[in-house]
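Only one structure is covered here, and it is reproduced in the block below.
Of the protein chains in this complex, all but one are displayed in their positions.
A, B and C are the chain letters, set down in written order, and residue numbers restart from 1 in every chain.
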Amino acid sequence: MTNTSLKLKEADLAISDQIREAARRLLQQKEVELVIGFEQGTLPLRFTPCFIRNEEDVDRLVWNSFCSNNLAKYLIKRTEKVAVVAKACDVRAIVELIKENQISRDQVVIIGVPYSGMIDRRRIEAELEGKEILGVEEEGNNIILKGNGFTKVLDRNKYLCRCCEESTPANPVIYDILIGELVEEKVPCQSPEIAEFEAKSSDERWSYICAEISKCIRCYACRNACPFCYCQECFVDKTSPQWIGKTTNPSDTLIFHLTRALHVAGRCVGCGACERACPMGVDIRKLNSKLVGDVRELFGYEAGTSLEGVAPLATFKPDDPEGFMLNP
Amino acid sequence: MKIEKVLVETEDRNIKTFSLSFANGADKSDFNYVPGQFAELSVLGKGEAPFGMASSPTQEGCLEFTVNKAGLLTTALHNMEPGDIVGVRGPLGNGYPLEQLEGGNIVIIGGGFGFSTLRALTNFMLDDRNRGRFGDITVIYGARNPGLVLYKDELEEWGKRDDLSLYMTVDSANGDWNGRVGLIPNIVKEVAPSADNTYALVCGPPVMIRFTLPVLQELGFPSDKTLLSLEMRMKCGLGMCGRCNIGSKYVCADGPVFTLAELSKLPQEH
Amino acid sequence: MKNDTNGWEPKIIAFLCNWCSYAGADLAGVGRIQYPSSIRVIRVPCSGRINPSFILACLQHGADGVLVCGCHPGDCHYLTGNYSARRKFALLKGLLEYVGLEEGRVQFSWVSAAEGPRFADVVTNVTETIRALGPAKKLVKT
Partner (left out) sequence: MIAKIVRESDLINLLGEWLKEYELIAPVKRDNLVVFDRVDSAGEVLFNYSNTVKSAKELLLPQSETLFTYSSVDHSASIEAHFNDAAPKLLFGVRPCDAKSFLLLDKVFDGERYKDAYYLNRRANTLVVTIGCVKPRTTCFCTSVNGGPFSEDGSDLMLIDIGDAYVVKVTSDRGAGLLEGAELEDAGEDDLASMKRVIQDAEASMSPKLAIEGRQENLESIFDDPIWGPLTEKCLGCGVCTYLCPTCHCFDIIDEARDSQGERIRVWDSCQFSQFTLQASGFNPRLTNKERLRQRVMHKFSYFPKNYGLTGCVGCGRCIQECPVNLDIRDVLNDLLMESVIK
């Protein structure tokens, strides 16, 4: 089913070549048993995780702006030595997972890819009103989409993943092999979208959240795509006590998302894997981004930016802000 | 159905046998079952779960279920008392193939908690109206330790009978246990029942089954005369909800009793 | 019944830490200090024991408000439980109000074993806030 007409733009081709070269060397010299990266998917906007164990398969590896899955997910509790092709978000998740003892640093070779601007396929699809995309190419800042009887050129900067659009770091924080050059870094700050949302009235915010939550079908794609949702038994599955019901009752569904957001608070690197995985387009990051911002503001912690430092909810400062409390 | 009696079976109090009577008398005649079948017990507010009938249909007017406390529902059941109402949805599943077994000798091999439906079958065969339909009956039953032996009084009665050979064993003994000590596969080897015109019926934990089957094979039991009662997570009991299948067979609706011959044609995913 | 705001009294779940706030409540009682009877107290070993899920569960099952009280910073019987709690609560409260839950439904305060009057004040304050908000509807499971 592979969509054969793959044409990468030059810069991506160069990155892909370097990734392949690194992977080949690592496998050849038996430094790792496995390389996890991306290969071409079966649909025009899809690139998909791939697991390379043999040198002869190395050429399957590719890189472009659609390699959006967070591969840190696949590193948890691995026992073999593995190399991973990782963009900034992936590396940040890896860093945090190393701190949580889910990944062992010396077991992972990080092939870091500095990259600014992954593309969110859902934003592109939304633009096309259901028309099917049969081919895609990138040229400079343009995304050229081809379908039955149409060609459409879009400005890639308008279709970035929201985390790339916001000022999330673009360079891998740590790496063993760097592909290409480091790019200009951004300073993390509260996303404008969150500030905009917070400016709305309480009731407006409530109706927005309820409308979003009503779309949820409880398939748990958000949870399962999230590098930080690795609990052996998720709270939604517990029966004694049973925290929430299993139906799509709005209260249960909202509490699922709130609890999940709180559970990844201080750990969430804002990669947006949850949101991209959601088949129903639920605006899950609205919750996560808020907490990422609060953690930054209240506790001065930016998840995944350093191997030093303790997770914010595993520590405290005697003078933590308590303005939210009654008669503090 | 109404709980009439709750009997604590084991010293750790984790296994109890519930005797239920029909709250609605008319249901009695509708609930016709054979040993080996099961029913979904339900506690309102907690849900339902499947349990094999531990009683024999020859015990009229009452159903017995032996329940191991493990989760939400079983804990709720264990907290219930005589007079409380539980829902019973059944009978479900195929049960032991009585007509096929008729005329043959029967070897019953049960381990731990899996013994309950074999106990039902044994009581069925021992009933005066049925005893003549079956040949020799051998019962080999094991528990992890003497404190976990189920149906103690009844086993004592069986031991006194001359139309049944009973071999009881525990994995490890303590205190005043005078019986055998040893794992079931070894006891089966020791007892070495003849395979001639004989059916072996096995139910117990997966590891016991795994080691008992080769012993039976060695004794000459053909795979179509070796029957197993399987356990899988079930919900609907009707072959719809999709969780208890082994290959194309649903343990709830096609089983839970399968011959080894049938199972060998299915994927080893149980 | 609950929709009838006349005669409606808020139902507030109060999680009180065993060592300070519960004793503070006790002191308020012994001292016969008047405070509203709107709270249903759940004694917990430490405010650090409170899982945000407890609070969400209260709201889901119909509590009009939730109050959590613990020892003042530095006074925790387990040394740091209240500090950890404070971080969790800051995020929880922020998130709940962010999604549109009324400000004041969920409140946190420090009450020591000696602060009977303060406990009464806190309860009065919380009760009045919640009374003004009316019956909880937003997270209640229906």
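The rule is simple: a contact is a pair of C-beta atoms (placed from the backbone, for glycine too) under 8 Å apart; a residue touches a chain by one contact, two chains touch by 3 or more.
Since this is a predicted model, take the numbers as computed values, not measurements.
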| item | value |
| --- | --- |
| Contact set of the excluded chain (shown chains only) | A, B |
| From A:N69, A:Q102, A:S191 or A:T259, residue that would touch the chain that is not displayed | A:N69 |
| Contact with the hidden chain (one of A:R25, A:R46 or A:R296) | A:R46 |
| Residue numbers in chain B that touch the chain omitted from display | 2, 42, 44-49, 68, 70-71, 74, 83-85, 205-206, 231-233, 235-236, 238-248, 253, 267-270 |
| Interface with the unshown chain - residue positions in chain A | 1-2, 41-43, 46-51, 69, 73-74, 126, 130, 132, 134, 148, 215, 217-221, 223-225, 233, 237, 245-249, 273, 276-277, 279-281 |
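What we mean here is this: only the chains that are shown with their structure count from here on.
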| item | value |
| --- | --- |
| Chain-level touch network, classified as line, ring, star, complete or other | line |
| Intercentroid distance (Cα basis), chain C paired with chain A, Å | 36 |
| Of all residues in chain A, those that touch chain C in their complex | 197-198, 202-209, 235, 243-245, 249, 251-252, 254-255, 258-259, 261-262, 265-266, 287, 290-291, 294-295, 298-299, 312-313, 316-318, 320-322, 324-328 |
| Complex interface listing, chain B residues touching chain A | 71-72, 75 |
| Touching residues on chain A, where the partner in the complex is chain B | 239-240, 242 |
